[in-house]
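Shown next, in structure tokens, is the structure this report addresses.
Missing here: one protein chain of the complex. Every other protein chain is in place.
Moving on, here comes subunit A:
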Amino acid sequence: MSAPPEPAVPASHADAVLAIRGLDKRFGGVRAVADLDLDIGHGERVSVIGPNGAGKSTLFNVIAGDHRPTGGRIVMFGTDITGESTRKRAHRGLARTFQTSKLFSTLTVGDNLYLALCGRPGSVRRLRNANRDRARRARAAEFAERVGLGERLRTEVGELSHGEQRQLELVMALATQPRLLMLDEPAAGLSPAERGGLMDVLTSLDRDVTLLLIEHDMDIALVVGERVVVMADGEKVLEGGPDTVRSSDLVRRIYLGGAPDGR
């Protein structure tokens, strides 16, 4: 892969949320993520784009802890978390959504959000009646309201439309009050109206929340993302502002032209 035409924009290390060095992930002979460096500062909005199979979701899974990297280090909030469990990373303030829906499909919207609110250890009394936990139930209702699901708290998630499920994914991640929020293609399969709602939620996100976003929809990826990382074949091929990416020949080739021989 050719070298990036521009120098990458470095994030200041003092308030780094995420610092990735030489990250490598192989599945047998396939190198899904190859020697990747990435720095994300506090409150930044970073988009990761790239064609299918570029390694974006693998990168997410490695950062979230679902996959162990085969090489490299991940430092989150100043701590090396390379070998830490998914659960511990969540406790540190990492929240993510999944590319394919992994909601609790036989539970209600309210119960899904309630579980999102009870994930971290602490004040939750695990053996009381969950329906009497009025404070958390009320907060679950608030979050449902934010994506227009306030009326459907008692609906089973399996009965929601695809768009509603995607939005529920998003608020469930938000409900954990994350410091680093990672969204895996949140706009996939959404209607134009739902996309608008998603944009509103993303642009009005608290500046204390750092956002890492995988998105195929360029409108969202380049509007929400203040910095864009372009991946192809597991490598970072370009990193820069939205304008840089928009005007990049490399990106155009990757997305539109395929290989130079016109395949």
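We take it that a contact is a pair of C-beta atoms (placed from the backbone, for glycine too) under 8 Å apart; a residue touches a chain by one contact, two chains touch by 3 or more; residues count from 1.
One rule holds for everything that comes next: contacts and distances are computed from a predicted model.
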item: Omitted chain (choose from "Cell shape-determining protein MreC", "Branched-chain amino acid ABC transporter permease", "DNA ligase (ATP)" or "Phosphoribosylformylglycinamidine synthase subunit PurQ") - UniProt protein name; value: "Branched-chain amino acid ABC transporter permease"
item: Residue in contact with the excluded chain [from A:Glu142, A:Glu159, A:Asp219 or A:Asp243]; value: A:Glu159
item: Residues from subunit A at the interface with the omitted partner, ascending; value: 64-66, 85-87, 90-91, 95-96, 98, 102-108, 111-112, 114-116, 118-121, 124-131, 133, 151-156, 158-161, 172, 176
